[in-house]
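There's a structure below that I have some questions on.
Left out: one protein chain. Kept in place: all the others.
On to subunit A.
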């Protein structure tokens, strides 16, 4: 069991290290960075801000990780966020209860995922094209739902999801933590993780081994749709309105980036939801850090890109083989010591 834990730690080490370095660098530029305080039973501070602001991308990254593990990609999640935000606002303003609103909204997200999944699994369309359809059409659908306006609401229950708190943590943080943990547990405690990885590495061989590749593919996109729906509700609840044009705009790219920074290959196969979540936090930490450090905002995107390139270079197989090469004498000595210990 400890071997599994060790493997897990080794897997997450680059991401955790990158996050730590970024947080340290920000704290140098902005001394009060690590300060946390409690007001009205709720934690406040820059760290909490990062967790809170990072919620939508973190949620999208959960579904995106699974989709990418199947050798797919889901470009539609930003648009699905907009659709679901619009649906939530429309439902709540037309008098549905909170439970019904949430059920309808989550159902809408799952339905969007089903559409993507059917295109990919049944019609065998390349995922990047299949999900592009909904990415383009999605904002139109959202505008139809909101009838072109920003649909505002003031239902306290729905607003609570965006800005309330639970056990001292903002609701969005609680939601993505709990949901991420739940998905990771379901995937790893059942055989789903292994079957998805098999499907992602070699779909035909997995199919010939009896894996229901079609069902798994569709389920992956449905999970991604569900994640986008939750993210859409949070984004709408946060601003107390549904903005069909801007909700979730470009977030699909941040979600893909979070997965890649998390070390899951776009070629499919091995994946780690925890690493993707840390990846999402890295992206948000960079965003928040640049703002706090007082750089002129024009630099933000460039600095962000530079940091991400650096992280990707560190993770690249070539850089890692160079790293192995440099540390080889030590590694073999350690290996021998380990063997002797046995």
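In this section, a contact is a pair of C-beta atoms (placed from the backbone, for glycine too) under 8 Å apart; a residue touches a chain by one contact, two chains touch by 3 or more; residues count from 1.
The rule we apply is simple: contacts and distances are computed from a predicted model.
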| item | value |
| --- | --- |
| Choices "4Fe-4S dicluster domain-containing protein", "Galactofuranose ABC transporter, ATP-binding protein YtfR", "L-serine dehydratase" or "Sigma-70 family RNA polymerase sigma factor" - which one is the UniProt name of the chain not shown | "Galactofuranose ABC transporter, ATP-binding protein YtfR" |
| Listed residues A:12, A:25, A:114 or A:201, member touching the removed chain | A:201 |
| Hidden partner chain, residues of subunit A it touches | 4, 189-192, 194-195, 197-198, 201-202, 204-212, 269-270 |
